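As you look at this complex, bear in mind that one protein chain is not there, while each of the others sits in place.
Now for chain A:
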Amino acid sequence: MAGAFCVELQKAHRRHDLLFCLLVPLIVMLWTGSLLSPGPDELANAYSALFYSIPVANVLIFPIVMAVLASRLWDMEVKGSTWKLLYTLQSRRSLFLGKALFGIMEVLLVTFLEMGGVFLTGKIYGYTEAFPISQLFYLTGCTLAVELMLFFGAFLLMLLAGNPLLALCAGIIASLTGLFSAFMPKVVSYFVPWGYFVPLGTYEVANWDQAAHTVTYGTRPYNWGLLVFTVVLVMLLFYAAWRRVQKQEV
């Protein structure tokens, strides 16, 4: 498997995937970080505001981002007609695991950069609220789980369609429907897995003072049940993608 992963690293040369993985969290942090006004009341509530808005930004951006990463990973093989050669040099299991590992690495990079950005944003803007370390760990786990689910879902679509169009269109639709579901009752959002960033989030608007134009955020319990369900979905999609590769005839 290490050999297959090293080969994937060679294939990634000149594709600027690393740049893409750096750019996406940067965009998310610039976007969510700039939403906050620099007043003392806002800075005392800043991490809460950030932890509230990051899942909303994620639900809009990451279905498309994951579709792009997954389709780029497979599309190079389709464009290069490399199946006929690769399947004579490495087992399908080795090829799939190499691809999956590379994809997981990209997802990990995006996630950890985004979470690192949370910490950095607070330092740059001088947030005065106490840093919620446990919330950060929980947010990292949830973001990672949903992103992996989106990644393997897009990967499966790419395998089924043989071209990136289906995965990218699904990503765009998922992005919009996921965002829409965030404003629906919670029970509705449970039926929209690609929008799980929001129901998994632990921050919500506790109070909105219209006259004073202030928002107070509160927390809600960790949604462990939904997180476990998301992990199960990741495993199912991983398995479905593997079976597709295993059965594929060239």
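One rule holds for everything that comes next: contacts are C-beta pairs under 8 Å (C-beta built on N, C-alpha and C of every residue); 3 or more make two chains touch, one makes a residue touch a chain; residues count from 1.
By our rule, contacts and distances are computed from a predicted model.
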One chain isn't displayed here; going by UniProt, is it "Menaquinol:cytochrome c reductase iron-sulfur subunit", "PadR family transcriptional regulator", "D-lactate dehydrogenase" or "ABC transporter ATP-binding protein"? "ABC transporter ATP-binding protein"
Would you indicate which residue among A:Gly3, A:Gly39 or A:Gly218 is in contact with the undisplayed chain? A:Gly3
Given that one chain is not shown, which residue among A:Arg15, A:Lys186 or A:Arg243 touches it? A:Arg15
Please output the residues of chain A touching the missing chain, sorted low to high. 3, 6-7, 10-11, 13-15, 76, 79-91, 249-250
